[in-house]
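One protein chain is absent from this view; the other protein chains keep their places.
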Amino acid sequence: MEQDKYLCPYCLITFESIQDLRRHIVAEHKTEPLPVSEGQIKLTINGEDYQIRVEPEWTLYYLLHDKLGFTGTKMFCDRGACGSCTVIMDGRPILSCMTLAIECDGKHIETIEGIAKKEHPLIEEYVKYHCMQCGYCTPGFIVTAKALLDRNPKPTEEEVKEALAGNLCRCGTYPQHLKAVLVASQKLAKHGR
Amino acid sequence: MAEDFKEMPNNPLEHDKYAPKEFKVLGRRGITRIDGYKKAAGKAIYTRDIQLPGMLYAKFLTSPYPNARISKMDTSKAENLPGVRAVLRYDDPEVFGRRVVTTYGGCEDMLAGYAYFEGQQIGAVVAADTEQIAREALKLIDVEWDVRPFVLDPEGALRSGAPLARPEWADNNLNEVPPSPLSEVFRIGNVEAAFEQADKVIEFKAVRRYHGGADTELPCGIVRWEGDCLELWLHHQHPYEHKWTMHKYLGVPMNKIKVNAPYNGGMYGGWNWIAYSQIATGITAILAKRTARPVKWVFDRREDFVFGSADAMVTYFKVGANKDGTISSVKLKSFYENTGFWAETHLLENTRIPNIEAENVTARVNKGPTIALRCEQLPGCFVMAHVFNHVAAELDMDPTEVALKNDGAEGKDINYLNKFKRKHGFPLRDSLRECIEAGKKAIGWDKKWHPAGAKELPNGKMHGMGFIWSHEWDDNRGAGVAGVFIQQDGSANIVAFRTDIGVNAETTYCQVVAEELGMKFEDVFFRQQDDVYLPLMTPDGSCNLTTNSYVLRKAARKAKRRLLELATTEVHLIERNIAPAFPGMQPEDLEVKGSEIFVKSDPSKRKKIAEVVKDMDGSMNWGLEYAAIQCTTHAPVFAWAYHRQGRYGTEPGRHRLCRQAHFCEIEVDTETGKIEIKKIVNVNDVGKALSPEAVEGQQYGGTYMGIGRNLNEEYVWDPCSGVLLNGNLLEYKWATMLDIGEIETIIVETGMGYGPYGTVGIGEDVATITTYLLESAVFNAIGKWIDDGPITPDKVLKALGKA
Partner (left out) sequence: MKRFAHLNARTLDEAVLYLRRYGGRAKIIAGGTDVLGRMKDEIVPTYPEALINIKTIPGLDFIEEREGSLKIGALTKLEDIARHPVIKAKFSALAEAARRTASPHIREMGTIAGNICQDIRCWYYRAPNNRFPCLRKGGGRCYAIEGDNRYHSIFGASVDGGCLAVHPSDIAPALIALDAKIRTSERKIKAEHFFEVGVCKTNVLEEDEIVTEIEISQPPVGSKSAFIKFAARETIDFPVVNCAATIVGSEGTVQAARICLNAVYLKPYRVTSAEQAIIGKTISDNSVEDAGIEAVRQAKPLARNTYMVQIARTLVKRAVLACG
């Protein structure tokens, strides 16, 4: 669906194009053109730049998973309650189902695909410790764990637990994650990243 | 050489006589799971991830009422919404009045014009360019509902004057459609006479509230027509079965149906198990035909809350026991919601209780279907746990003692079982005793267990120890077909079709083939999702490994024979003959190990499998080094096998021999009602652990699922409107990482399973039994029964008289 009308927030007149709206605002309201989101955003995903037009109601999950093919990002709940859709945005593990794509202009995003491409030790340890059954939650856990290790390369078991506490695993693989993350952090310490 | 492979048990009651003495691959730790990297790296593809060119999205109208009929429906506004490509109505000719038999028992309307629970998918289905448009279109459908009174509780539903829960197809609320048992009374012995004799007779009632909501990946499926061929992508546990149902629904011959079974997010039985979701695929096929586009049906999370586990039930107990801890008689009356199962099964299959009387009454209520959802044995565990908990408490006995006193089968004691083991070739081990001893040691039972309500901790909380036991799920049954194909480079494929639900089966099957064929594990590969037409047992019950390993073992042994024949047989080409790899030898003279063939009497004479199977003439005599592309000098090594194990595990006199025991240590905060789980010990006698890490995964995972149910999981309906209030993952509470302090897993391997190598299944049992673990621990902590799961803080406080 296209955005069909551009609305002036000062007087609620609508315009056909963003340029018309700009001109109107400068002329009538004596102010700089408004930064009305045109829906064009630029963002960096796994170190690569993207420029794409998004609709206001698209979530970041939708953009990544459905539009850009980063299908490693999963979704259980679509309401912020499970962590399966986690991506790293500017260093923070965030929920892509509760983030508007249009608000990601200029952001740096890291998905599971990026983490795997870097051959982050978490991947290997997750496989080794059988941290997956159905595997649907696994990317969300690894992304969350990666954000933790970026910030805190030597977490204690308690800290790992706390960091992963927002990720649900219906298959109940929880205890296996703790081992994998701790071993991965030791590997990072030994070999650098 | 004889085709027939006798190296399988002909008698499903017998122990596997043909297991190797020592194992090279099976049972080893550290074998890299085949799905591991794919799943960790986000490369594993699930149906939800798949988009086909031109694909439309189908969404179902859902009923806002628990019991209602559509009296008028106007879909014109929806049809006119831009982006909507088709609207299928319940009164359209393709579906109107059409009831289809489901593979699960009973019938369903293909697309009903009425609803018998709130949220039911009925009335109309929209196919549109995007999910968002489909959702908007559904809102534009004007429906006039004939809203009818509803009933939510099973006992109420059976009282006279109760509203009819399914007025369209039943004139009462009693459900005796399979798999629900008939409400006739089951009897062994004479309970009444035994009550007279018993030292103690106790009566009580227990409740388990409706729960479910299992899956991770949301329900979905894709349908595409290619001329008269149908192609499906399924998020479903039984992909092969879809060929049959689609054939039945749509008249397409089975040989023109291709099924893709990508990885599955979650899958514990339930929705994706039952025919209900096969119907969704059938409906979508109709839409795909109408629109000439591929169509994907999708549910959102709220729409996924349409089914529950089969233990939504109330049971009234009367139990007689003797002072020595033996239980003499049990009388049960159970009321189920929508689907019943036999509540007495575990008492029957596990114990020497000689007198049992059970009545299983199933009522139809205005809630979604209940179904085997990890698993149908929940009612059996529910009943057995409550019987043993109450007897031990009433007799002031250690519950582990009571368990050992009553171990047996079908009213007969452990001595009888031991005789059975001897007669049928099983090792003579006391599984329950071994499990209990290992578990008690791990949790420190002898030091920590105490009489109920007797131990207040320095932190003011009450300390409790819990215990539960039962048999293992030796559901060794079913049938499968599979082939083993050795490629010209010496690598082997398993040729078979099934679906993945995360139990590491792809890997374990390769281990079986590697073991039996003498290959290295790395040289065997299985991509189970490819539709190669040969259906292996698909995840079902806990029997896929136990049955499929027989199939694969048979196929691998046949392939090995072929391989050795090839190694010893001259190949005749038109103008010349090529000598065998091992001239002058017979297959019997050779052995295979580590992907190499060698002479038994002189192991220094050896060749790699790759050398033996490769094209002998260098690709059609062109003298090239690579293997033939167009054709080969000899038939490839390929063998297939079929195996059926027993008669769905229902052979008379087939006793379950392996046991499991679970222990927990908890603290109860009597000021808030909070239950803190400090430690859980799982002990499972799996017979033989073919993949120990996978077994542990099932122990951990089952425990989290079971404990989540035990503590929190329940559907909450508004009593006034029958609307589900907590259909989301915030208010329907799965267990989190923080819900259990520590889990210690112990694997016992007595070899007493009916499966190959003496193994039994473990996929379902831990989750099923631990759903009832905490009842005993809470009683031990506070001295009050809370026989009403889930055990939430309000119930704890109420039991303590504080709420």
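Labels A and B are assigned to the chains in the order they are written; within every chain, residues are numbered from 1.
By our rule, a contact is a pair of C-beta atoms (placed from the backbone, for glycine too) under 8 Å apart; a residue touches a chain by one contact, two chains touch by 3 or more.
Owing to the predicted nature of the structure, the values given are computational and were not obtained by experimental measurement.
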item	value
Given A:20, A:66 or A:162, the one touching the chain that is not displayed	A:162
Candidates A:79, A:118 or A:187 - the one touching the absent chain	A:79
Of A:99, A:133 or A:185, the one touching the omitted chain in the full complex	A:99
Sole contact to the chain not displayed, among B:98, B:302, B:608 or B:634	B:302
Where the unshown chain meets chain A, residue by residue	1, 3, 7, 9-12, 34-37, 55-57, 59, 78-81, 83, 86, 92-95, 98-100, 102-103, 144, 162-166, 168
Hidden partner interface residues of chain B, rising order	64, 132, 136, 139, 302, 671-674, 712, 716-721, 723, 725-726, 730-731, 733, 735-739, 792-794, 797-798, 802-803
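In the analysis below, only the chains that are shown with their structure count from here on.
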item	value
In the complex with chain A, residue positions of chain B that touch it	30, 32-33, 35-46, 48-49, 51, 132-133, 214-218, 263-268, 300-301, 500-504, 693-694, 696-697, 700-705, 728-730, 734-738, 740, 743, 767
Contact set on chain A toward chain B in their complex	1, 57, 65-66, 70-82, 84, 111-113, 115-116, 122-123, 126-128, 130-139, 142, 161, 164-165, 167-177
